[in-house]
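Now for subunit A:
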Amino acid sequence: MRGNTSLVVRLASAGLVAAGLLASPALAQEDTIKVGILHSLSGTMAISETTLKDTMLFLIEEQNKKGGLLGKKLEAVVVDPASDWPLFAEKARELISVNKVDAVFGCWTSVSRKSVLPVFEELNSLLFYPVQYEGEESQRNVFYTGAAPNQQAIPAVDYLMNEEGVERWVLAGTDYVYPQTTNKILEAYLKAKGVAAEDIMVNYTPFGHSDWQTIVTDIKNFGSAGKKTAVVSTINGDANVPFYKELANQGIKAEDIPVVAFSVGEEELAGLDTEPLVGHLAAWNYFQSVDTSENEEFIAAWKSYIGDDKRVTNDPMEAHYIGFNMWVKAVEKAGTTEADAVIDAIVGVSVPNLSGGYSAMMPNHHITKPVLIGEIQADGQFETVWETPGLVVGDEWSDYLPDSKDLIADWRAPLSCGNFNVATGKCGGKGIN
Partner candidate 1 sequence: MRLLRALGLILLFAAGFGAPAHADEGELRTIIAKFATSKNFRETEAVVRELAATGDPAVGRPLGALADGNLSFRKSDGQVFIVSEAGGALTLLDPLSGGRSGEAASREVTKVRVNNSLRRAVREAIGALTLNSPDAGVRLSAAETMFRSPDPEAIDALDAAIAVEAVANVKSRMEEARAAAVLASDLGDSEKLAALKTIERRGDRTALSLLAAVKGRADGVLKGAAARSAANVRETLSAWDAAQNVWFGISLGSVLLLAAIGLAITFGVMGVINMAHGEMVMLGAYTTFVVQNVIRASYPGLFDWSLAIALPLAFLVAGGVGLIIERGVIRFLYGRPLETLLATWGVSLILQQAVRTIFGPTNREVGNPSWMSGAFEIGQMSITWNRLWIVVFAFTVFAVLLYVFKFTAWGLHMRAVTQNRRMAASMGIRTPWVDALTFALGSGIAGIAGVALSQIDNVSPNLGQGYIIDSFMVVVFGGVGNLWGTFVGAMTLGVVNKFLEPYAGAVLGKIIVLVLIILFIQKRPRGLFALKGRSVEA
Partner candidate 2 sequence: MTKNHTILYLDGVSVSFDGFKAINNLSLVLDKGEMRAIIGPNGAGKTTMMDIITGKTRPDEGEVFFDGTIDLTRHDEADIAMMGIGRKFQKPTVFESHTVEDNLLLSMKGPRSIFPALVHRGSIGEARRIDEILATVRLEARRADLAANLSHGQKQWLEIGMLLAQDPKLLLVDEPVAGMTDAETEETARLLREISKTRSVVVVEHDMHFVRELDVKVTCLHEGSVLSEGSLDFVSSDERVVEVYLGR
């Protein structure tokens, strides 16, 4: 059934693109509300993003079962930006100006988001971005439903410091912007907490690094200096599996040197034998193992939709779940899908998250989330060992970076500014103009 409809959708959108290539696309049908899905289905990022495309199709179908939105059915428009960053911009433009979608859910890497930002700004549309990222950004047309560094990294470090008594830190990451920024923030944070410079080791590796022998040995050596050591890992995607395999084989146990990761979720663990990794940690805002009735329902519905009992759920999926429901609620509140109205309506909207609370869209276009620290279990799931007592507000401008600590974002009128400087009282960074 689903296969058929989506094929029809595909053919229809194919026709639309063709029409768009020929003449001005004035033929968009008005009986559905279109939602764009901008996730890579091929190339290096397909590994993470394909699930999110499925999640969105699932959410849209669920919403249509409930009667759609504003009395219309929702219609998904799927495109494949193929892990090619300029293609993201092209596809975003196509979704908005040719397919006339009202909102886009998509992107994973920071660079793909950066690539589409100007397009959303220019064409005044909406993007819901579901992945944890480095912060230092707030844009009027973008809603950041993943974690900012303060919703992931800093609580994790606090946990290790307080609960595990860690005194020596390895900050290991893939060499790109998210780890670099997060590690800068963490370094500043750790030093503020009195950690000496020689007790911090920073290490960067290329994307897809697969030979971890040297680095794991270095970590082992660094950790044998008599002080309790932990690794804070911002290692990205593909490189994680060989990293954890090497950790397990070199016999680094979580009790000796725990590794806390910000990019390893249930999906990544599905490719691993987790028995030797029990006790290593991850910090997220959601785990599949969270014990709430909302989550149970969500997982059951997801598994029956995807037709695979083994499929896991993860944090970015929850982010899309929250973001999608927020958009639905904001559209209902505004009574229209028109971008400006939705942007005004969505701030303050609060929807249930899957961990038993409510997440709210803040004026900075980030959302409130609980922070959970989980330990890897032998069955490939996480067990929550700690969580923040309340919800944490996503902080787009880090307090630990000198140039961003005075900035705030507030997209409500009259301020309506993404980089308001509280020191100078002006919009626009340092406020020199």
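Regarding candidate selection, all candidates are chains of the complex that A comes from, given by their letters.
Everything that follows uses one rule, which is that a residue touches a chain if its C-beta (ideal position, glycine included) is under 8 Å from a C-beta of that chain, and two chains touch if they have at least 3 such contacts; residues count from 1.
Values in this document were obtained by computation on a predicted structure and should not be read as measured data.
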Complex member touching subunit A, one of 1 or 2: 1
Residues on subunit A engaged by candidate 1 in the complex (per definition of touch): 41-42, 44, 46-48, 50-51, 163-165, 175, 203-206, 208-211, 213-215, 217-218, 220-221, 224-226, 238, 241-242, 245-246, 248-251, 254-255, 258, 267-268, 270-273, 275-276, 278-279, 281, 375, 377-378, 383, 385-386
